[in-house]
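What you see is the complex with one protein chain gone and the rest in place.
Moving on to chain A:
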Amino acid sequence: MKLKRNIKLLFLCLLLLSVSGITIAQNGPKLIDTEVASVAVVANQIDIDYAKIAIKRSKNKDITEFATRMIEDHNAVISQAVALVEKLGVNPKDNAVSQSLLDQAETKLKILRTVKKKDFDKTYIDNEVEYHRAVIDAVKGLLIPETENEELKALLEAVLPALEAHLNHAKMVQSKI
């Protein structure tokens, strides 16, 4: 009887352990505010780098107009982020999420530089749709929830409608290519 009771207890403990393991896995990376600021700057800079290639390689007016907009708007976000970290007296801190973004971007940048000219516009705008979707998810699901500083949180919340407008603009251009 005692053995059966202990086996039941062991089974219950294993069940609890497995449930807690799933919860930890679902929590994802933890970021401090200076790391959030770094991710924000890196994510904006990556889209500027994509756009610079588009301006060099595309002759399509919709693509070059969109790329110009990305350079100006994402530079505006970086300026706001830099002004805020200067005001707070901190520096953006490199972290695993920033590095992962840069690694993925390196592959995309290589593709954009080397893809055949006739395929460039579609490759660029498809990537813009995909990238903006991913960044919106990251800002909503990771950066805003992880941010403690109210001003940084407000900046990220202010950037979100711009990213959504960029995504819809990219889809509009995509439908014409």
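Criterion: contacts are C-beta pairs under 8 Å (C-beta built on N, C-alpha and C of every residue); 3 or more make two chains touch, one makes a residue touch a chain; residues count from 1.
Keep in mind that, in the parts below, contacts and distances are computed from a predicted model.
K.L.:
Can you match the unshown chain of the complex to its UniProt protein name from these: "Phosphoribosylformylglycinamidine synthase subunit PurS", "MaoC family dehydratase", "Plastocyanin" or "Heme chaperone HemW"?
P.N.:
Cross-referencing UniProt, the chain left out corresponds to "Plastocyanin".
K.L.:
Using the definition of touch stated at the top, determine which of A:Q45, A:T64 or A:Q80 touches the missing chain.
P.N.:
A:Q80
K.L.:
Could you pull out which residues of chain A are in touch with the chain that's been left out?
P.N.:
69, 72-73, 76, 80, 158, 161-162, 164-165, 168-169, 172
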